[in-house]
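All protein chains but one are shown in place.
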Amino acid sequence: MPVDEVVQQARRDLAPVPRVPGAPKADALLVADGVRRSFGGVNAVDVEHLEVQRHVITALIGPNGAGKTTFFNLMTGFDKPDAGRWDFDGTSLAGVTASRVAKTGMVRTFQLTKALARMTVLDNMRLGARSQPGEGLFTALVKPLWAPREREITDKAMSLLERFKLDTKKDDFAGELSGGQRKLLEMARALMSDPTLVMLDEPMAGVNPALTQSLLGHITDLRDTGTTVLFVEHDMHMVRHISDWVVVMAQGRVVAEGPPSEVMADQAVIDAYLGAHHDMDLGDDALLDEGGVIDAEADAEAAAEVPTPTEEKAP
Amino acid sequence: MDFGQLATNVLTEMLGPTAIAYALAAIGLNIHFGLTGLINMGQAGFMLLGAYGFAISTIQGAPVWLAFLVAVAAAVVFALLLGLPTLKLRGDYLAIVTIAAAEIVRMIGRSTALTEVTGGAEGLTGNSFKATFQDASPFPDDRWTLGPITLATNASNSWWLRIVGWGLVLLACLFVWRLVRSPWGRVLKGIREDEDAVRALGKNVYGYKLQALVLGGIFGALGGVVFVLASSVQADSLGRPVTFNTWTILLLGGAATVLGPVLGSLLFWAALVFVRGFLRGVIPPDTLSVQQIEQIGWVLVGLTLMALIVFRPQGILGDKKELAINAR
Partner (left out) sequence: MRAVACRDRSVALRRGAGGLLLTLLTALSTLGVVGPAHAATAPCSPDDATACLNVTVTVPGTGPAAGVGLTVAGQGAAPVQVTTDDAGKASVALTAAGDYTVTVDEATLPAGTTLKDPAANPATVTVALGRAAGRIVQVLPPGADGAVEASPTDDTGATATPDDADAAGGEAEAGAEAESSAEASAAPGTNRYAQLLLAGTVFGLLLALASLGANLIYGTTGLSNFAHGELVTLGGMVAFLAVQRAHLPLWLAIILATAAGALLGWFLNRFLFRPLRRRGVGITQQMIVTIGLSLALVSAYLFFFSAQPRPVVSGISQRMQLGPVQISAQSLVSVSIAVAVLALVAFVLARTRTGRATRAVSDNPALAAATGIKVESVISQVWVVSAALASLGGVLLSLYLNTTRFNFGSTLLLLMFAAITLGGLGSPLGAVIGALVIGLVVELSTLVLPNDMRYASALVILILVLLVRPQGILGRAERIG
């Protein structure tokens, strides 16, 4: 079956799914069960059950502090839950380290872009590729062992960079790119490993509105080429515009899910946002430019995003 | 003021075993900090363990190749002991643990309790462990002159030691040059920039950091062996200031460059000997004692380190553009 038909089928499969939190999906790629994480007695994440449909774009929304990013961190091995299990593509990922999670095909980006600033754009891209023989200490010493693979991944990186209109910047340091270009680079880098599921944490945050449209295009392109997308977003316009399914979180729980048009009209969702009214983001980009308090919040979240000290076991 | 003599002294020190030892240690530190971003504040501990490993195994009758292996193995074990528990933690923990561990090694080394093995604070005299290394020399026992420098071929602070030492430095540079330009080096640089990003790309960050720590520690240990082959093993001569000097050398030459550590070491020792010799020449001895002049030299080292960070953080060989980008 061609890719576009697969995607159409997946979207059609969503139509009969009941609009209740934790609804079962026809072809679930990611399934979470009883995932709980608390900080100092406050439940940051308390997800009873959640399924993410394969081959569609699922948005994860909710007011600030709803636990969206923490949920991302838990799923991708950047944080450890107090309880719960989750399966990705049929394999349990509970207790698996972040790097292994990425190797299974679930690749994430970060809310505050993590472009590797003092490396060139091309090197950023190459780093994303999998199975590189030259990444072993001893093989690295013998160039013929890794040169062929290096050529392959360079070609692949260049074609992705062209797609994201970054090919002219390939020899610039990533730190020299604009905020939006860094978001693009991070996304392109994640694609180097041909992931099954891409998890984007606020892909629009800090992006110049002029770039928004092309970013949205890239995300829908991802779906249309067969990659499943799960993203966290504040920007309601974007959510409405590109997502096939929306999951709403509030105070760590999933409070609603459904297609974007229905969810946005749902009383529970409105309540969830109004309950934290000052945090409500109506998708107004201008808010982001006010600096001050918002920057402080971003910094606070950045500080909080540092991973726990113990997360990877010996290889 | 005899400038000819001063120039000879500067040249001798620049090419001497101390400069070689520091160059090797700084190459190791460059793998830690310049490439991977690990803050190792205990490089002197690696050097001291290498020195003890070499000297003690030689005294126990090991041939010279085995003694070198023991020195390397000591560094590997030390790196694993330090790295396995701390490399999962935030960066500053590694700094505190490495500096503490290096001090522990030094305190144990100089302790009376181990006098029979380490010689306590008095250490192990050079003659007790230099013989095998000197016997390995292909040269006849003689004194050779090259330009203004005259040295014994084999004994102690010799041409043989210089040849082996600079050979090691050359090999280390080639090794680092190859690695920096490989995918392995790319992963390390990625970790230096942002380890979470690299983790999210499916690399085992912990394993890479451990490899880097071990590798850099091995160069530190080799530096320690060269250091003591010219003198003796004394715990206090490889203490905290040695680590700090190594940092100065690395930043002077330029972190994350291949030749920066070597250039830094050459310049550091040349400058230090020049300043001391010059001050000794121009200041009458009744104004300042030799010791005080020595201290002026070290004050200048400290000020240089500060000035480097403030005015030329990329060092001499570093790329200004690369550093202008504030990584975080």
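Labels for the chains are A and B, by order of writing; each one numbers its residues from 1.
The working rule: a residue touches a chain if its C-beta (ideal position, glycine included) is under 8 Å from a C-beta of that chain, and two chains touch if they have at least 3 such contacts.
All figures in this text were calculated on a predicted structure; none of them were measured in a lab.
Trainee: With the missing chain put back, one of B:Val97, B:Leu179 or B:Ala200 would touch it. Which one?
Mentor: Counting the whole complex, the residue in contact with the absent chain is B:Val97.
Trainee: Footprint of the hidden chain on chain B, which residues?
Mentor: 18, 39, 85-86, 89-93, 95-97, 99-101, 103-104, 107-108, 110-113, 115, 120-123, 125-127, 151-152, 155-157, 230-232, 234, 236-242, 244-245, 247-248, 251, 289-292, 294-299, 301-306, 308-310, 313, 326-328
Here, only the chains that are shown with their structure count from here on.
Trainee: Counting in whole Å, what is the centre-to-centre distance of chain A and chain B, each centre being its mean C-alpha position?
Mentor: Computed value for the inter-centroid distance: 44 Å.
Trainee: List the residues on chain A that touch chain B in their complex, please.
Mentor: 76, 78, 97-100, 102-103, 107-110, 114-119, 123-124, 126-128, 130, 132-137, 139-141, 143, 146, 150, 173, 175-176, 186, 189-190, 192-193, 306-307, 309-315
Trainee: Residues of chain B touching chain A in their complex?
Mentor: The contact residues of chain B facing chain A are 84, 88-90, 93, 175, 178-179, 182-187, 189-190, 192-194, 196-207, 211, 215, 321-323, 325-328.
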